[in-house]
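Provided herewith is a single structure, encoded as structure tokens, for subsequent inquiry.
Every protein chain but one is kept in place in this view of the complex.
So, chain A:
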Amino acid sequence: MTMAQEVRASDEKKLRKREWSNFLTGILFLLPSLLLFGVFLFYPMVRTVYLSLFLTSSQGVPIVFVGWDNFFALFQSTSFQLSAKATALFVLYTVPASVLLATALAVLANQKLKGIGLFRTMFSATMGMSVAASSVIWMFLFNPSIGLFNRILAALNIPGIQWLLDPQYALLSVSIATIWMNTGFAFLILLGGLQNIDSSLYESAKIAGVSDACQLRKITLPMLSPTLFFVTTVTLINAFQTFGQIDLLTKGGPMESTNVIVYSIYKDAFINYNVGSASAQAVLLFAAVLIVTVIQFKIGERKVHYQ
């Protein structure tokens, strides 16, 4: 070994040592969040996958290993197919409508007018309402015998609708309530996004004599796209995980038309005590949300304009 080689080797050793120590320091910085994630996220996830391969006792203790049987049973069960369909429809009903409505309101409320603060407060007010409180309000609105909607219909001589009791309308009714609940949060974020747009862009447009519609299309929406993307992603994931309003308004009925997967998981795990089957559904739901989110990032993000 020549001198030069020796020096290089010891240099490499030093370098490796430093890298190792850097790595350790890095891990140390990450430790708090890794620990929290590990306890509250990674461990439960792994445990869920594990449980999905078992029949469990009522206390959730795995008893009989059944392999993929829980999954096969789900794919064959009409109940689960209905749940999957209800979830997909629910996402379809609520996400685009929530984002569109919130965007429209945000653009309206982004003007400098006297008293606009009042409208901004009103439009974002639903964010301050808990799901439970809002659901109770909507429950009364939808009530077939004493509810407001059917009274209005009666005043117009239109026969009343069984909003939450008719399988045709139930999911739609829950969706309407959900859109209302979503709007506040989406509105607030979008309004913030709008206010971040550089006003010089609009000034230049005004000087160039660009119409309002064109301004909206060419300036507002592209500049708002990162915020829109964020709001859509969050609303989408929330829609997949909806539970509160379903539990309070319909309990998954009528005829399982609103039995979205999260609700079905809850029923299986905490009412029927089939933790194995519930875990299998949770795994499938996780896969579905993951796939949709990945697709959204791959396709949706192309259209996003970052400054």
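Here is the rule we use: a residue touches a chain if its C-beta (ideal position, glycine included) is under 8 Å from a C-beta of that chain, and two chains touch if they have at least 3 such contacts; residues count from 1.
One rule holds in what follows: contacts and distances are computed from a predicted model.
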item: Chain left out of the displayed complex - its UniProt protein name, from "sulfate adenylyltransferase", "ABC transporter substrate-binding protein", "Response regulator receiver domain-containing protein" or "Peptidase M16"; value: "ABC transporter substrate-binding protein"
item: Selected from A:46, A:64, A:118 or A:148 as touching the chain missing from the view; value: A:64
item: Hidden partner chain, touching residue among A:9, A:31 or A:137; value: A:31
item: Residue touching the undisplayed chain, where the options are A:48, A:110, A:143 or A:238; value: A:143
item: Identified contact with the non-displayed chain, of A:156, A:208, A:271 or A:299; value: A:271
item: Option touching the unshown chain, where A:45, A:107, A:165 or A:237 are the choices; value: A:165
item: Hidden partner chain, residues of chain A it touches; value: 25, 28-29, 31-32, 35, 55-59, 63-64, 79, 143-146, 162, 164-167, 250-251, 253-256, 267, 270-274
